[in-house]
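Sharing a structure with you now.
For this view, one protein chain was removed and the others were kept in their places.
Order of writing sets the chain letters: A and B. Residues in each chain are counted from 1.
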Amino acid sequence: MSVEHDPFVAHDGSSRVTEQAALTIDPVGVACPAPIAEGGRVILGHGSGGLLSNALLRDVIGPALAAASPGGPLNDAAVVDVAGTRVAFTTDSFVVSPIRFPGGDIGELAVNGTINDLAMMGAQPLAISLAYIIEEGLPLEELAAITASAARAASRAGARIVTGDTKVVGRGAADRLFVNTAGIGVVLDGVAPAADRARPGDAIILSGPIGLHGVAIMSVREGLEFEVEIASDTQALNGLVAAMLAVEPGIRVLRDPTRGGLSSALNEIAATSGVGMILDEPAIPIPGPVRAACEMLGLDPFHVANEGKLVAIVPAGSAAAVVAAMRDLPEGEAAVRIGEVVADHPGMVTIRTIVGSERIVDMLVGEQLPRIC
Amino acid sequence: MCLGIPGRVIEIRDDAGLPMGKVDFGGVRKDACLAYIPEVQIGDYVIIHVGFAISRVDEEEALKTLEILATMGDMVRAELATMGPGMDEPAVVSDDGTPVEGAFAVSPGAAPTSGPAPGAPA
Partner (left out) sequence: MKYLDEYRDPVLAKKLIAEIHRVTTRPWTLMEVCGGQTHTIVKQGIDEALPEGVRMIHGPGCPVCVTPLEQVDKALAIAARPDVIFTSYGDMLRVPGSSTDLLALKARGADVRIVYSPLDALKIAIANPDRQIVFFAVGFETTAPANAMAVAEAARRGIDNFSVLVSHVLVPPAMTALLDSPNNRVQAFLAAGHVCAVMGWTEYEPIAAKYRVPIVVTGFEPLDLLEGILMAIRQLEDGRAEVENQYVRAVKREGVPLAQRQIFEVFEVGERKWRGVGAIPESGYRLREAYARFDAELKFDVGEIRTNEHPSCIAGAILTGEKLPLDCTAYGTLCTPQKPLGAPMVSSEGTCAAFFSAGRGLGGARSPLPVVPFPQVAPSSAGGAKAPR
C-alpha cells in the first residue's frame, strides 16, 4: 500500500493525528520561519517585522481597516492633529521571551520602545499607558520588579505612566506576561521626519553597533544557550533625537530598527520614499560577539533586532554636524555614517562588499532560522 | 562543510565518558565535544562543526598565509590603482568594528547585478 501524500494518514488508512492539537512547546525555543503560508492562516513569520509582516498589513489588516484609517505611508507613530497641535500617538505589544534577559526586562523594553516610536516622529514623550495580560502563576515579585523597571524607564525619559490595565488568563493562554504600551507626545515645532521623505543625495547615519538585543535574547533561549558578554541595548532615544533635531530640524527620516533589523528598516524607508540606498559594509559597526553568535547560528546581523539604535536620513550637508552632536551623548557615542541615498534602483538597498562588489541587502522574509548545516 | 567556526578552547572536562570543552568564539562561549582532537590543550584553537571539534587550527600555518598575502601586495600596488579610485586605499576599521573617520567612500561604477528576471511577465 502506498502512503498517501498526507503524512498524517498512515499507510493502512488510519489517522496519525496526534493528541496534541496545539503547537508543541519544545525546548528549542527558536521561532519557526514557516515560509509556506499554510492555507490562509497567520504563521509565526507574520510577526517578525519582515516581508511577511508587511504582507499581512497590506493584504489583510489594511483593507479591513480602510474605512476607519486615514491612509498614508507607514511610520513608527501616527501624527494626529489635536486642535492645532501635532500629537504623535503610538502603540506596541511586547511578547519577548524570556521576560527578563541580559540588559533588561519586558517592562523597560516596552516603555523604551514606545518612547522611541514617538521620538522617531520628532516627538518628546508625554504620557504612556501600560496594559498587562498576565499568565496565571507568574510570581508577584517578578510582576512588581518588571513594573518598577517600566516606571524607571518612563521617569528617565521625562514621561509619565498615566493609565493602564491588568488582565489575568489561565495557564498556557499567555507566555508568562504580554505587555502593551501606548504613548502620546507633542511633535517638536518645525520638524516632520517621515518615512517618505528620503531624497537622493541624503546621508544615512546609524547611531551605534547593531545586533545586540537579538543576540542577547537568543543567548538565553532554551536550546541555544551560549554565554556571551552581550546585553540588550534597550534604551530611550528621545534625548538623542532632540540633540539631532536641534542641529538639523530638517532631518528627513528617523527609524529605530527593531524586529527585522537594520535591513528591514532601510528597505522600508527606501520603498516608501521611492529611492535607492547604497551602504558601505566596512562602515557598519557589528560588535565581535554579535558577529560570532551570528556566525555560529548562521544568522545575518542585518536581520537581528535592535532596541536602542536609530537610523537617520539627513541632508548631506549637515551629516557631519549631526554625527558630531550624536557622539556627544552616550546613546550616540559610536554614531557613524554608513551610506547614502541614491536615485538608482528605487526601493532597493545595496551594499558594497569587502571585495568591492555590490549586492542587494535583502529583507528578512519570516522568522530567522538558525542555519545549521 | 558548512558552519565550521574557529574558537579557542578555554575549559576541558569529561562528560559521561566523552571529553567536552568550553570553546570561546570571539566572546560567545559554547560547549563542544573534543573526542576527535584528544591532543587539544587549553588555549588551542579548533574548528567546531555541529558541536564537535573536527580539526585543530595550525596557528603557524595561519600566520604564514597572512604573511604571504601581505607581502604579495607591494608588487601590485600600481595595478590596484588602475582598477579605480580608492582601490588602493584601505577601508580602515578598528577592532570593535567601528570605522575610523573618513572610512566611508562610495566608489563610482559597479551597478548591482540586475537584469530581466527570466519568465517574468512583460
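Convention: contacts are C-beta pairs under 8 Å (C-beta built on N, C-alpha and C of every residue); 3 or more make two chains touch, one makes a residue touch a chain.
Remember, predicted model here, so these are calculated numbers, not experimental data.
J.: Residues of subunit A in contact with the chain that isn't shown?
T.: For subunit A, the residues touching the absent chain are 1-3, 5-8, 10-11, 16-24, 26-28, 30, 32-38, 43, 49, 51-55, 57-58, 62-63, 65-67, 69-81, 86, 90-93, 113, 117, 121, 194-195, 223-224, 258-259, 267-268, 270-272, 274, 282, 288, 291-292, 295, 298, 346-348, 350, 353-360, 362-363, 365-366, 369-373.
J.: May I ask you to list the residues on subunit B that touch the chain which is not drawn?
T.: So the residues of subunit B touching the unseen chain are 1-6, 8, 16-18, 25-26, 32-33, 35-38, 45, 47, 49-52, 54-55, 57-59, 61-62, 64-66, 69-70, 72-73, 76, 79-80, 83, 87-88, 90-91, 112-120.
FYI, only the chains that are shown with their structure count from here on.
J.: Can you work out the whole-Å distance between the CA centroids of subunit A and subunit B?
T.: 29
J.: If we count contacts the way the header does, which residues on subunit A are in touch with subunit B in the complex?
T.: By the definition above, subunit A touches subunit B via 209, 219, 225-230, 278, 280, 282-289, 291-293, 295-296, 298, 334, 336-340, 344-345, 348, 350, 352, 354, 356-360, 371-373.
J.: Which residues of subunit B touch subunit A once you look at their complex with the stated criterion?
T.: For subunit B paired with subunit A, touching residues are 2-3, 5, 25-30, 50, 87, 91-93, 95-99, 103-107, 110-114.
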